[in-house]
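These notes are about the structure you will find just below.
All protein chains but one are shown in place.
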Amino acid sequence: MNEVEVAELKSDDRTITIVGAGGDGVVTFGDLLAQSAAHAGLHVVLTESYGPQIRGGEASATVRIASREIGAPGDAADIVVVLRWDDFERFRGEIAFAPGALVLHEPPADGAAIPTLDTPNVRLVPIPFAELSRGAAGSPGARNIVALGVVSQLLGLPPETIRAAISHRFRAKGSERMEGNERALAAGQAVARDLAPTVDLALSSAGGAPRPLLSGNEAVAVGAIHAGCRFFAGYPITPSTEILQFLSESLPRMGGTVIQTEDELSAIGAVIGASFAGARAMTATSGPGLSLMTEMLGLASMAEIPTVIVNVQRGGPSTGNPTKTEQSDLWHSLYGTHGDAPRVVLACSDVEDSFHATVEAFNIAEEYQIPVILLSDQSIGQRKQTISGSALEHEVVQRALPSAQDLEKYERYRETENGVSPMSVPGIRGGEYQTNGLEHDASGRPASMYLTHEKMNAKRYRKLWPIRESYRFFRRLGPERADLGIVCWGSSLGAVREAVTAANARGESVAAFVPRMLYPFPKKDFEKFLASVGRLMVVELSYTAQFYRYLRSFMNLPEQTRVYKRSGGKPLTAREVEESMTTLFEAPVTRAVA
Amino acid sequence: MNEVEVAELKSDDRTITIVGAGGDGVVTFGDLLAQSAAHAGLHVVLTESYGPQIRGGEASATVRIASREIGAPGDAADIVVVLRWDDFERFRGEIAFAPGALVLHEPPADGAAIPTLDTPNVRLVPIPFAELSRGAAGSPGARNIVALGVVSQLLGLPPETIRAAISHRFRAKGSERMEGNERALAAGQAVARDLAPTVDLALSSAGGAPRPLLSGNEAVAVGAIHAGCRFFAGYPITPSTEILQFLSESLPRMGGTVIQTEDELSAIGAVIGASFAGARAMTATSGPGLSLMTEMLGLASMAEIPTVIVNVQRGGPSTGNPTKTEQSDLWHSLYGTHGDAPRVVLACSDVEDSFHATVEAFNIAEEYQIPVILLSDQSIGQRKQTISGSALEHEVVQRALPSAQDLEKYERYRETENGVSPMSVPGIRGGEYQTNGLEHDASGRPASMYLTHEKMNAKRYRKLWPIRESYRFFRRLGPERADLGIVCWGSSLGAVREAVTAANARGESVAAFVPRMLYPFPKKDFEKFLASVGRLMVVELSYTAQFYRYLRSFMNLPEQTRVYKRSGGKPLTAREVEESMTTLFEAPVTRAVA
Amino acid sequence: MSAELPIFQPADYKSDLKPVWCAGCGDFGVLATLHRAMAKLQFEPWNTVVVSGIGCSSRLPGYVSTYGFNGLHGRALPLATGIKLARPELAVIAVGGDGDGVAIGGNHFLHSARRNLDIAYFLMDNEIYGLTKGQAAPTTATGEKTKSTLWGNPEPSVDPCELAISSGATWVGRGFSGDPKTLLELMTAALEHHGFAFLNILSPCVTWKGEKQFKELRGKLRPLPEGYDPSSRIAALSFTRETDTLTTGVLYETSEPSLLDRIGEVRRRALEEGPIASTRELLESFVPRFEETGSKGAAGAGQA
Partner (left out) sequence: MSAELPIFQPADYKSDLKPVWCAGCGDFGVLATLHRAMAKLQFEPWNTVVVSGIGCSSRLPGYVSTYGFNGLHGRALPLATGIKLARPELAVIAVGGDGDGVAIGGNHFLHSARRNLDIAYFLMDNEIYGLTKGQAAPTTATGEKTKSTLWGNPEPSVDPCELAISSGATWVGRGFSGDPKTLLELMTAALEHHGFAFLNILSPCVTWKGEKQFKELRGKLRPLPEGYDPSSRIAALSFTRETDTLTTGVLYETSEPSLLDRIGEVRRRALEEGPIASTRELLESFVPRFEETGSKGAAGAGQA
């Protein structure tokens, strides 16, 4: 599962951001643009951002469209559509402009001033979206469709696809609405044709067959189904809820079962129960729920019950920033729960990877009878991204049941070389046993003698060695030898990949190592990586640099190691990574978080 | 609060262990011996151990008595009283004999063989305890009193004290019982007098005034009361329950309030609520309860509410070994809960220290508005130990309330240099605010912008610096420069102290560093220590070497570093430490836990 | 102060934070009525604490000018317990959603009611999870399609009033956010009750239950029968698990010692029989003494 990538430079790659108030159709604009591009066979990443309002507040959507595979949301917009300048202000800190970006904006009412933008060479193009909508559809309600007309035309997306997408979307709304939309679209396209001579943003290469477009959360759900998961228990929590929702719709259609429990303690309890009974079972949550699952995580570890826990990270601590991304649940995933409790921690880095990592989570959990935490985050879980058609191939591993010989005198926790003992499940005659969160002997009976405890700890931890050996997955980017090595994890991969590509294109020499299994850690491979680079930069979205501290705890890092870390709240950008490549090694080392 | 000790060699120091079946009065023997010795002004440590039976199973008690201060339970017995050999077998792994130990045993029934003991020079002395009891008291029920007679006489404890202790204990049982006990005691004393010519175990120096004898859990409770704690919420859990029990009896007598909640989530919730309302409040639990408090820990951190959590560690993970000690809740205490959530972690090392550490926990929590986890463990919490009379002096720090000026435009989370903002409490007019587990701005209002999040993370973590500076407590044992340095924490101090003393007495050169604040870590002091020693040995009772991994995460350790670690289940002994001092540095380094 | 000249007007209890709620949300009505109830009872803002969990409804403390604690999902009541027990003189009001109070927070609801904790608890029941965008709650009807029950909710619903009564609450009422007159009466009575007062307020969610929820609830509204006697637990239970009606009013009311009464009694006895003056005195109790005199306190010296 290792992967060594030498990424190519960004080209034929456009990012479009739209901002507006609730009711302006910002989200619909994003959806339609993303779906049309995916339908046209292009690669797409769609992200959204909202204000605090439950519904109807300001919103922004960003669509990145490229003819080559892309792994991250766009971070600098080539086109920004501003439906209202007030709302633009709310997202200002989150929107970056590419040099020379085109700002298609509603002219401010009453000649109010346009806020100064700090990117040079931005080109402001006033377009009276509301007025055009009124003219075309009788109300300003189709202003997003006007904008879609402008943008899709500038990008050179097939007009018939856009039209089909719109008509599909509004098919329930009657023909009058549809005709208004058609006219609004045409009005936008006309504006674009006028701009065409001075704007060159068309995507040159047309795509191929339509591509699936789905969110990271949906990819997790599909991965679980692929891995044979037929039992899911969960409790709603942003930004993971789509997993529960998708599975509650899909699993029954495959004969499976979903239960929405009263809380997260019960959710993981039901999953452990189902797994004890032989089902492949999963739960999904976010930070607060993961914290509530802490005691049960230890039970799964102690009783050696396969358990898959997907944690879609958001801003923490506590209730934190529920709709924003962060990578600060790492420590809890690695170290949470009292006692010495082995578990496996995986991380996915984008939508397609969410599928694969979920299947791996099941494979490891079932083969090694151990809880597996899969870390995703808001920026993966809730973005929509196209994946390759062949994505959904991934081998599925089964749990080892006791043999006839094992059943002659069945011992659930029999000593074995790799620590894995055949696991009986109810229904198997002769395999009856009682399991236990108390320390126990080979048969599962409570045992408090300290030698038993030592022996059983050793048995449970021994399983990590073969896991480390057989699942050494990580990604390595960039040249084989490099001056600078970057190590990061999870969703940071996208921005790091682009930064590495750009740096090497500029003639710098930068490589990156991105583990997909965080615990046990692919240490040997990382050591090899370290031997191939000069300096090291650790990149992560956690105020306390959880990943860096974790790496230190079992590895000696190069003397020239620097950490680029910050709180989450917005996804990592390639720009930040590129800037810190130089600034961090120039600046004196500042004191760390205590 | 730092302390540099140069301990003296063990002398006038005896350890007595007794084993028997339920109903043999093993626990009463231990109690009476310990109380008598404490009454006589000697230093005492009493520990007990039980089989799995809820009540009435086999038991053992170990009393260590010395004329000098001692910090650990006895690990090698000078006298072992075996009331039944069957029961001895159950504890065999836990009982170590001092060279030349005296084994006072009931002769095996029907001439059954006595099990071979692996310590050389052990002296077996058959004493018909049951028969002597029958002769003296009419039943074998006073065999423990016979044994008490033998042992107290051999140790040279004042006979009138023993008699007073017995009569006080059985005062409700009537005079007949008392007379039987008197005769049983005399019978034992007579046996001892016969043995006297060949046994030299008398404690030469008589003690002074009677000393308080209490458990670590009781010392925590007394410390809390001293610190002004008037609100306690908890849920019973071994081995911490005595804190709840003691406070539910004592706090009302001081006008305070105790509530036994429905679970641990509620216990810490009530503590956070009480503290928000201005009370000094605490909860106490053990591993499983701490795991359940995980989400609330993050709330206290985020909302900056003083919170004291005492965690008396037991064997983990999961329900684990509830009655056995271990040091494996360190990681969870340091890293548990999602997000970047600052907290302080303290550790106490013996009974007297439990008092002081509890007061410090309150001081830090109140001064810095932060959750403080105090780690004790079963071997401290449930041992009984004498403390010095002057122990109970410790300054108490108060929370900073807002000034009149602050209240003019009160901002609960106002930026300040050290991160601490004056905290208003209900009742203060003009200080009204709403607090929040959501990320918030200076006034406490929900705020999801990433710059606010970064700023607030920085504010909350900034508090750790002054804590580290002003509470640099640790203990340093041994000579100022040494070949070998040992670092350990918590209850390991006792065994390490004895090992260090013995080694230096033998002419080796060994020092030790024992932090009492684990997070933030007294890094500078430890660096100084490292500079003063050659090799380093880390000692801990955790299968995964949690402490060692933690140290690595922020410090470079000497190249010649070795770890002596094992699962808990029985307390660390000086013997283990002494042995590993040499063996570990001779053996090749083995692979670590994954 | 005289009734004509109240010091605090409802507006004085409004904070200057604008609610994030959707236009038309039932919670606006609850908030406005709470402001009025507080004014009616002349609560001093600085001696009042509003505590909540997490949810749309749990945002309420931010919109009240008193002290407030917007806590964790499901944990309003443990926080309220600590606040009230530590500072009995404060008025403590817990609020939150049906998911917050009856799903994840169900155990605290049960035990706060059992203990007869001296607070008022206002549940803003919209029969759905609002904040997380429309999943089934334990109050959602069987068969209903929600975001998490796309094939129809397979679970029966529970009546929070029934739970409160069986758990030991001493005052139980039901109100509707669209009927502010009755709601004001109910809130005021709940706030004045001695012990645990539970008020279930049907408060529609226009976004995830649609406009129809409001109309349907209003259509079902019924007052309690004339001369209804709320002192019978059994009688009160006949107004629970309603399907076609929505009876509002005080369903149950009884007079029992509250938790603070009982804890106060424990404290009084302890202070009378074995007061402790200082840590030193406490320490002394651990020194082994073999005199024949009984020791002070309930359990003897340090429970040794």
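Per-chain residue numbering starts at 1, and chain names A, B and C are given in the order in which the chains are listed.
Here, a residue touches a chain if its C-beta (ideal position, glycine included) is under 8 Å from a C-beta of that chain, and two chains touch if they have at least 3 such contacts.
None of the values given here were measured: they were computed from a predicted structure.
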- Message: With the missing chain put back, one of A:Gly269, A:Pro317 or A:Gly494 would touch it. Which one?
- Response: A:Gly269
- Item | Touch criterion as defined above, residue of C:Leu110, C:Leu131, C:Cys205 or C:Leu246 at the omitted chain | C:Leu110
- Task: With the full complex in mind, choose from A:Thr17, A:Asn311, A:Thr435 or A:Asn504 the residue touching the hidden chain.
- Result: A:Thr435
- Note on the structure: Contact with the hidden chain, among A:Gly100, A:Pro426 or A:Pro558, goes to A:Pro426
- Note on the structure: Note that chain A touches the chain not displayed via residues 31, 35-36, 38-39, 161, 164-165, 167-168, 171, 210-214, 218, 222, 225-226, 230-231, 233, 242, 245-246, 249-250, 252-257, 259, 261-263, 265-279, 281, 295-296, 299, 384, 389, 391-392, 426-438, 445-446
- Query: Given the full complex, what residues of chain C touch the hidden partner chain?
  - Reply: 103-104, 106-107, 110-111, 114-116, 138, 142, 145, 150-152, 154-158, 162-163, 165-168, 233-234, 237-238, 256, 259, 262-263, 265-266, 269-270, 297-299
- Message: In the complete complex, the non-displayed chain touches which residues of chain B?
- Response: 52-57, 235-238, 241, 244-245, 248-249, 252, 260, 262-264, 288, 318-319
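Rule of thumb we're sticking to: only the chains that are shown with their structure count from here on.
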- What is the distance, in whole Å, between the centres of chain B and chain C, each centre taken as the mean of its C-alpha atoms? 40
- Task: Scan chain C for residues touching two or more other chains and write them down.
- Result: 54, 72
- Among chain B residues, those touching two or more other chains are 295, 299, 303, 436-438, 446
